[in-house]
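One protein chain omitted, others in place.
Chains: A and B, in written order; residue numbering restarts at 1 for each.
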Amino acid sequence: MSDAGAGAAGMTEAAVADGRAMAAGAGPLLEVERLVVHYHVRGMGRFLRAHETVHAVDGVTFALESGQTLGLVGESGCGKSTTGRAVLHLEKPTAGRVRFRGQDLAQLSDHDLTALRRYMQIVFQDPIGALNPRHTVGQLIGEPLRVHDLVPRSLRRQRVEQLLDLVGLPADAVSRFPHEFSGGQCQRIGIARAIAVEPSLVVLDEPVSALDVSVQAQILQLLSDLQARLGLSYLFIAHDLAVVGQMSDRVAVMYLGKIVEIAERDSLYARPYHPYTQALFSAVPIPDPRLSREHRRVVVSGEVPSSLEPPSGCRFRTRCPLAQHRCATEEPLLGPVADGHFVACHFAEEAVKRDLFGTLETVQLAGATGAE
Amino acid sequence: MTTIGLPSEPGGPVGPLAPEGPLPVLPREALEPSRRASGSFWHAAWYRYRRNYLAVVSGVIVVLILLVGLLAPLIAPYNDASIDLSATLSGASWHHWLGTDELGRDTLTRVIWGDQTSMKVAIGAPIIGLVIGLPIGIVAGWFGGIFDWVALRFFELFQMVPTILAALLFVTVFGVSVWKLALFIGVTLWVGFARLARAQYIALRHRDFVQAARAAGVPTWRIIIVHILPNAVGPMIVYFVQQVPYVIFTAAGFSFIGLGVQDPLADWGKMINDGVSYLQIDALLVLVPVGCIGLACLSFSFLGDGLRDALDPTSH
Partner (left out) sequence: MADNLLASAGGPTALFAQAGEAPLLDIRDLQVSFRLERSTIYAVQGFSMQVSAGERVGVVGESGSGKSVSALSAMRMVPAPGRITGGQILFEGRDLLRLSSADMRRYRGGRIGMVPQNPLTSLNPVITVQAHFREVLKLHLSLNRHAADERAIDLLRAVGIPDPAKRIREYPHRLSGGQRQRVIIALAMACEPRLLIADEPTTALDVTIQAQILELIDALVERSNLGAILITHNLGIVAGHCDRVVVMYAGRVMESATVYDLFDHPAHPYTVGLLRCVPRLTATRGRVFAAIPGQPPQVTRLRTGCPFAPRCERATEKCHSDTPPLEEIAPGHTIACWNPLVTATGRVS
């Protein structure tokens, strides 16, 4: 990759080399390079404005190793869900490449792509909406089996019951309909459907956001166990840093269509460099009344700009306390700040030193008191 | 639990689902016992329908009307076309419960055969509308883009044409018979069905469960027919039933002006037309077919409302 190419990917040469080394070795399960997803929407101006573009995802690069979990975290409009769908080619990427098991998805024929879909599945945010209300649970879970013709018809029911058992549902659920189940149970059904074909990759699009707290933990436990049993790789998309932190090996933080920081989970949570990452951490409510009142917490100001017209240069500069002239003219690229830890910020070192939002203090305090 | 290993491809990470080695046991979920009525969507709809007395009564009447039409040859007291000039324009009597017309034909018989004729048109036309409109609507709604654009232009084109005049034109050009009448009226109905199907498919195609089917690799035709159609069919059934009164009325109107079915066949509209000249002498000749049309229209209407409430509980 030339310098220009690396620049477009939002990565410095060093990061690219690092990525290549990773790829050359084990051969990551999933490689996403400079993924771009733009939507055209009709403008709503006074005069019939021509099409405007929503920059949902604007050059995202990452890799996922087999058996690992990559957490993709960010707020609404950052493009994380779109990324998840684009990775599976449920949304057609505008540019960039998605390589699954070494194969470029865009180059595959429809037939081959369908065959490959068996190995990459998805679990949705809305557990009930993800299930066809007119189909029974047996039909829902059996459908992928039927499509990929993996199990002879006579054994299908047995297989479905096996899967229900695996996700912790009784066998008599087979003949029932989604509306007879609670949210958590529906999510189990959705998970059973996803693993029915024994995929390698499962994209989890906010799988627990719509669930009660006491049920969230059940589902996370289930996902964790299934990963151990079946050797799954997860792309775990969420807006909740705490949840992502419990599930991921590596975490990428997205803002307005770009990855602003990506690192090993422990490295990121111990020392977040990027100002936005710090803002995210500081905004998470701490379930400890003393800690949340004692520590100096600065709330980030402003709101996320529209993805129709992202700010020039660094997209976070409109809300960043460190923003300077350079931030408006030159877009920061992902560069290494520690082992396996990359940040897209011109002033990353200063940001982490100044602890802009009282984040590091919080994390250290919480860690020190063992508040768990 | 028996192990079923899935066929694996070279390089695939697949093995039997049953785990080896100790892993934390997942807690089992206990389901609440299934309540009798909360089964499939159709079950629940049936129970809702049953509690709507007006709809149930209307439904029974509709079924009766259809049965009478179906069994016409068996239950009509007289031969359809038998003319008895000795008993013209007689009022209600023991031999002729509803009297006779100017040619001595038994009114009751004519009403029964008219039922069959009217129902052929009244049900046949919407079927034709559905057959034409549904695929077009699905293509427009599911594929969108240029298909949708073209379909919408067709909708607009057809809606410019006044339907009744168009049907009249067909009749004058191509002549008329029961099936031709059903066809001509049916053709003017397709746009409504197509719009409805299009709206349903547009609304449903982005739903998560459809995306899930795509992610699973389900082929497009199967998604359209097996996954989406069962969800879309409710409003279409209601719409179908609601078109029937319109068709009855329109066909009756055609017959009234002499462009509907011709002798010796009769439908209710024709009977009104025939009988109007003799209104002073024997009002039954007009009142009976009018009553039949009214009853049929009302029943189908209320049935349609009842079906809508049963199939879409959120509508109230």
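Assume a contact is a pair of C-beta atoms (placed from the backbone, for glycine too) under 8 Å apart; a residue touches a chain by one contact, two chains touch by 3 or more.
These numbers come from a predicted model, not from an experiment.
Enquirer: Kindly state which of the options A:T53, A:S66, A:Q246 or A:S267 is in contact with the chain not pictured.
Expert: A:Q246
Enquirer: Which residue, A:P152, A:P287 or A:G340, contacts the hidden chain when the whole complex is considered?
Expert: With A:P152, A:P287 or A:G340 as choices, the missing chain is touched by A:P287.
Enquirer: Any idea which of A:A115, A:A171 or A:V304 touches the chain not displayed?
Expert: A:V304
Enquirer: When the complex is taken as a whole, what residues of chain A touch the one chain not shown?
Expert: 75-76, 182-185, 212-218, 220-221, 224, 239-243, 245-249, 265-266, 269, 279-290, 292-293, 297, 299-301, 303-304, 362-363, 366-367, 371-372
Simple rule for what comes next: only the chains that are shown with their structure count from here on.
Enquirer: Go ahead and note the Å separation of the Cα centroids belonging to chain A and chain B.
Expert: About 47 Å separates the centre of chain A from that of chain B.
Enquirer: For chain A, which residues are in contact with chain B within the complex?
Expert: Residue positions touching the partner: 66, 85, 88, 90, 101, 114-115, 117-122, 124-126, 129-136, 143-144, 147-148, 150-151, 155, 158-159, 162-163, 165-170, 172-173, 176-177, 179-181, 185, 188, 190, 193, 197-198, 200, 218, 221-222, 225, 228-231.
Enquirer: Spell out the part of chain B that touches chain A in their complex, as residue ranges.
Expert: 1-2, 4, 6-7, 11-14, 17-19, 23-24, 26-31, 34, 38-41, 207-209, 211-219, 222, 227, 230-231
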